[in-house]
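Here you go, one structure.
Removed: one protein chain of the complex. Kept in place: all other protein chains.
The block that comes next holds chain A.
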Amino acid sequence: MSTENSLITEVAADVLSGVDPQAPTGALHPLWPTLVELGWPQVGVAEARGGVGGTLRDLTELVAATAASGVSVPLAEASVARWILGAELESAPLVVAATSTDAVPWARFASHVVVCLERGSAYLVERGEVEPGENLAGEPRDALRLTATTTPLPDAPPHEDVLARSALLNAAALLGAARGAYEHTREHVAQREQFGRPLIALKAVANALAEMRVHLGATETAVARAVRVHEQEPGRALVATAAAKITAARAATSIARSAHQLHGAMGVTREHPLHHVTRKLWAWRDECGTERSWSIELGRIALGSDEPELWERTTA
């Protein structure tokens, strides 16, 4: 990580260290009001639009750090909603953004939802009744019943931009959860003794840990690249996001598998903190567009291009 962002990482570490990831049943995590007070959902949103300054990169660091701690909060979803709405509804307790209506993240805790469907213009809806659902990480993913009045948002960014920003934050969250899973595992294999020595002394264990590190490194690189493209060449943001999202999702699968394999039976209990990150890896890899749908999208773009386009516009 470059020094430029070390301040935000330090702030995040201060806020998140020692926090128990387990949230009480039926309520938002008690850390959430603190994050709102600190303005985290407004980081990376222009000040003219109700933001608190900071860059998109700062925001992705906060999202990643939160995920790494294992805490579940609607940071990414609230942040995207704030980015769409600007100063509107500033005092509402929680507004989340969604690109579909059947699995809206955190809907039950929100007062409003910003809905950006694939074909159609964005609108704002008061939450109303929801059909509760959850993802593999136990996070609310509720179906909206669209009975309430909807307010069109003619100035909202197009669906594609909302999807690109949501998926970028999803990739950053996967990166964070992967960092968390990696750190838990690294500590575990260094400390846990079996066969009379630390697990890391076994070649197979050391190699599996190194392979986790390799996938983590690739994800760091892919997310950093996508953030840079969002900031500097917004016209290519969707393609760069696709690459980051796919890289992060692949890493999620591999890292979660190895993390559990290396933790042995120790890692499968409710009591052990590992599941707070691995369940997120399993849940998030197919959210904000499944890994497969992003792969097909990127594959079609590539197959519809010639080689120079692949080289210059898709992968550079």
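Couple of notes before you dig in:
Throughout what follows, a contact is a pair of C-beta atoms (placed from the backbone, for glycine too) under 8 Å apart; a residue touches a chain by one contact, two chains touch by 3 or more; residues count from 1.
Following the convention adopted for this analysis, contacts and distances are computed from a predicted model.
The chain that is not shown carries the UniProt protein name "Acyl-CoA dehydrogenase", picked from "Ring-1,2-phenylacetyl-CoA epoxidase subunit PaaD", "Acyl-CoA dehydrogenase", "Thiolase domain-containing protein" or "Response regulator transcription factor". Within the complete assembly, A:A224 is the residue of A:A64, A:V162, A:A224 or A:V277 that touches the hidden chain. Remark: the omitted chain is touched by one listed residue; of A:V45, A:L62, A:A240 or A:C288 this is A:A240. By the touch definition given at the top, chain A reaches the unshown chain through residues 186, 190, 200, 203, 206-207, 209-211, 213-214, 217-218, 221-222, 224-225, 240, 242-247, 250, 292, 294-303, 305-307, 310-311, 314-316.
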